[in-house]
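For this view, one protein chain was removed and the others were kept in their places.
The chains carry the letters A and B, assigned in the order they are written, with residues numbered from 1 in each.
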Amino acid sequence: MTAKRYHVIVLGSGIESLVAAGYLGKAGLDVLVVDGAESVGGTLVTREVVPGYRFDSCLDSPGYLSPAVVADLALAHHGLKYSLGEPLMVAPRPGGPALRLSADLEATAGSLRQASPGDADRWPAFSDRITTLAGLLTDMYRRLPPRPGEGGVGDLMTILRLAARVRRLGRVELMEFLRTFPMPVADLLDDWFEDDLLKGALGVVAVRHLALGPRSGGTAFGLLHQQVGATAVPRGRPIISGGVGHLAWTLEVSARERGVEFRTGTGVAQIVVTEGGTTGVVLDSGEEIPARAVVSGYDVRRTFSDLVDPVHLDPEFAAMAARVRYRGVAAKVNLALGELPDFTGLDATDLRGTVVLCPSLDYLEKAYDHTKYGEVSDRLALELVIPSVSDPSLAPEGGHVLSAWLHYAPFHRRDGSWGESEREAIGDLALRILQDAAPNMANAVVGREVLTPLDLQDRFGLTEGQVYQGEVALDQILFMRPIPGWSHYRMPVGGLYLCGPATHPGGGITGQSGRLAARQLVRDQKKGRGRRAWT
Amino acid sequence: MTRPYDAIIIGAGHNGLVTAAYLGRAGKRVLVLERRHLVGGAAVTEEIFPGFKYSVFSYVVSLLRPDIIRELDLASHGLQILPLESTLTPLPNGDYFMAWGDHDLARQELQRHAPRDVEAYDEFGRLMHHMAMAVRPILGMIPPDPTSLSPGDLKSLLKLGKHFHDLGPERFHMLYRLMTMSSADFLEDWFECEPLKATKSASGIIGTFLGPRSPGTAYVLMHHYMGDIDGAFRAWGFARGGTGAISEAIAGAARAAGVEIRTEASVERVMVERGKAVGVALEDGTEIRARTVVSALDPRRTFLQLLDQSLLPDDLIDGLRRYRYRGSSGKVNLALSELPNFTCMPGPGAHLAGAISISPSIDYLERAYDDAKYGEFSRRPFMDCIFPSVIDPGMAPPGQHVMSIFVQYAPYDLNGGWTDAKREAFGDAVIDTLAEYAPNLKSAILHRQVITPKDIEDIAGLTEGNIFHGELALNQLFFLRPAARWAKYRTPVKRYYQCGSGTHPGGGIMGASGRLAAREILADWRGS
Partner (left out) sequence: MTPLQLNTTPFHQRTAALAQGHAWRRWAGHAVLGCYQLHHDREYAAIRSGSGLIDVSPLYKYLIHGRDACRLLNRIVPRNVAKCQVGRVLYTPWCDSHGKVIDDGTISRLGEKTYRLTSADPNIRWLTDNAGGMDVVIEDVSRSLGAVALQGPTARDILARVADAEVESLRYFHLTEGTIRGIPVTISRTGYTGDLGYEIWVAADRAVPLWDALVETGADYGLLPAGILALDVARIEAGLLMIDVDYVSAHRALIDSQFSSPYELNLGWTVNLEKGPFNGRDALVAEHRHGPTWAFVGIEVDWEGLIELYAAVGLPPQLPTTAWRISVPLYVGRTQVGYATSGCWSPVLKKYIALAHVETRFAAPGTAIEMEVTVEHHRRPVAVTVVKTPFFDPERKKAGAAGQRGSGAGDGT
């Protein structure tokens, strides 16, 4: 039997792979999505781990979901429903009024007033400034990144357009943009605010999935990145009805409708490369599936170190690929709860958004200090959501599911690797921190799932447990992502593309890289570019 | 009747003196006013203990622009830079890492620690060459205002854009990485040898309040490469007679050009009439008038202390308020009866004519930083030591020695503030740490001078004791130094200029700020 020959094989069924497949299918190409997992979705999976409780095991939010992608792939038509949890972010204050950050600036200012009237006064201006600066990123994230130093006319146009866009910011905002990017977020927040709780909460947002502390340079950019697409600080978290897995499901349905085929349960063993280009893939089963192009939703290390014979890669390219920084620093704890946590000063209606447990920047920085030496602090910051508050179908009557990210839990431990006992220890630690803030949690936990960075790597194929497929730090964004000089999704092997969060604009932004990668491939196909003619 | 002064320079630090010398050579009548009894600012040599000469603050020179040495003919005014060829990093396990200036010896040492680094060393040296070539034009440039639409600024910006474009993608990416990465990560991409990485990345934290793992420090690392690009290791030098000799040489060149230098003349404020600077008022009440006033002090003093704040626009005041100093380093100067005997390399030898760096690992530096982050001085600090008397016998009586120890971190904002007891405790931490590597050190000490960031502020007049007039952080460089739109040496007050390290390119005994400021002042005079 000769295997069917596809135009494109998409590796992995993470969200960007699905988006890319959807767009490629829409363009009329024969597309096959291959994933070793039994179900599609990659890091977007909602599973019943504890009977009756459905967890968003890995990611609990798509971050910024590109409206263009939702529209282009008709996801609403396929049943996608989501809303922003309001208030957007809350933080309980021991012995004081809780912090409530809302899309309504006045409401937020009101919440800040008791702790610091000055902070309350400055909040609207701060929110506006951050939103303006992040708006520039939003704009850049919609397009191919500029490529300074490259000679092409297209590149020059991109840069000129960007320069024009940047200058439209106005003199003050432009200077602020340039000034803010490289700053430590702690300095930025210290410039504006006094309240430790507020600064701690925003600090957590800025260092999300970064192996940096709030006093490290470049973390102000981290805050801006997490603000992309937002109209207020912090960016709301889209809550998907039915859990994040439902988003993957609608994408799959949408793709199938566009003729995309799926093969799950069989991983890819090798990307076949001959004379300068890819000719398909070999599955774990040994079966070879020919194709004219391969789009990998995996990160750089998995794609190039595991799947491509090194003799087909220039050593200089391989060296650059090896330099991509991962360093996962977060662990995930999912809890099945018999009742809602009773945080000081917060009631059930306050728990639709994100709850942050981080009293101050120093607290966060000290948690980071341990990370530098490969240790786990016993005082971690928690960023948690309780999706069942908005979608009761996720848990039995009266019960809830809670999903928490812990910062910091470094992938690279000085004392060895993550094992069973380390996993339980960090689960217990999360619970202890949670109990300190909500004492009723001592007896409310029905079941739990703990994912260490090593688990994230093993179960979801995230190298070093890095959820964004590579740190979204200043030196790994735009034209530097995924590899300097290869930011336009085409890889040096003809017909091979990357489309995952490893590529521009990176993790926390959903749909853009899949869309842009598919667009590049379709363009190449029309021009007959790549390995061989697209007949 | 003498002709009125064309310019008064406030502060006889090296930048103030450089500006004065250039203005003097242009035929202008220039007066330099210095608060202390000697010139030099933070570049002074003082005989604090009889017979022993300390370079009290700044102690090495790598960045002094060769064009200044040539143009001001500093050699004939006594300047002589002696090479510091090696850096010894003693390790806690009794071994050491030696960064030799000689290529073959450097390879030998790398081969011993991490054979892969032998090749990396050459390639890294080449990379730094390219990066320095890429940055060099920027250092010599008046920073353009990227928000301005004036033809001059647009022209500069286009020139800058073309310069970056011409680098080609590979070098541009490298430069971008250098600007945005931490020195630890940047070096990690090249080297395996831990003490090599630590010792190199220590250059990246000097004068900043960041640890080597913080993005932004790789740039500072390169800043210290800029002085002289001839190999993979920093090319430090030591001025014969101590760093004060540099100041003396520049002062000599200035005097030869007719510049008048008055010490023990502390300026209280800049006199402004109808929006123009017209002179200065001294603390003793004397008023001296001049066509132009130039401040070589740091931005806080230049703007917020010497001027009435009502003369300044709000956004500048806001910018200056956010401009960060956070002095993070101190200094210990020792008079020694004998040279320290390092356990890892016993006895006398060539290593004592170079630098000794206490920087065994990146983690060591990070832990030193951790203390400082929370308001304590490092219990086990990073130190860069030299023995000036080994290089220049004139620095101490025969057979005896001076030791100069640069120490980081010592935060200006120490918990509870700096006291005499804290200063001594800080000095003890330094000596105790060093004694672990050179046990005879304690008994050899004849005299010890400990300088905290507070002392740097009090004695040398550097705000918060920051040796660079403000942190060398990316958000405080180039057109943002010291504040957006005021990076061209001018101020909102007409005929009042800034020329200190708080202006582009800033930092180190470089003199570039003073030279560029003089150029701008002369250009304005020609225009008016």
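As a working rule, a residue touches a chain if its C-beta (ideal position, glycine included) is under 8 Å from a C-beta of that chain, and two chains touch if they have at least 3 such contacts.
From a predicted model like this one, the values you see are computed outputs, not experimental measurements.
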Considering the complete assembly, the absent chain touches shown chains A, B
Residue of B:Ala184, B:Ile246, B:Val293 or B:Met345 touching the missing chain in the full complex:
B:Met345
Of B:Pro4, B:Pro83 or B:Pro115, the one touching the omitted chain in the full complex:
B:Pro115
Selected residue (touches chain absent from view) among A:Arg215, A:His312 or A:Arg490
A:His312
Touching the unshown chain, subunit B contributes residues 98, 104-105, 107-109, 111, 115-120, 122-123, 126, 129-130, 345-347, 349-351
Contact set of subunit A toward the excluded chain (per top definition):
276, 305, 309-312, 314-319, 322
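By our rule, only the chains that are shown with their structure count from here on.
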Per the centroid of Cα atoms for each chain, what is the distance between subunit A and subunit B, given in Å?
41
Of subunit B, residues touching subunit A in the complex
146-148, 164-165, 167-173, 176-177, 179-182, 185, 189, 210-211, 213-217, 315, 322, 324, 363, 366-367, 370, 373-374, 473-475, 479-480, 484-485
Under the definition above, what is the set of subunit A residues touching subunit B in their complex?
147-150, 167, 170-172, 174-175, 178-184, 187, 191, 212, 215-218, 323, 325, 362, 365-366, 369, 372-373, 473-475, 479-480, 484-485
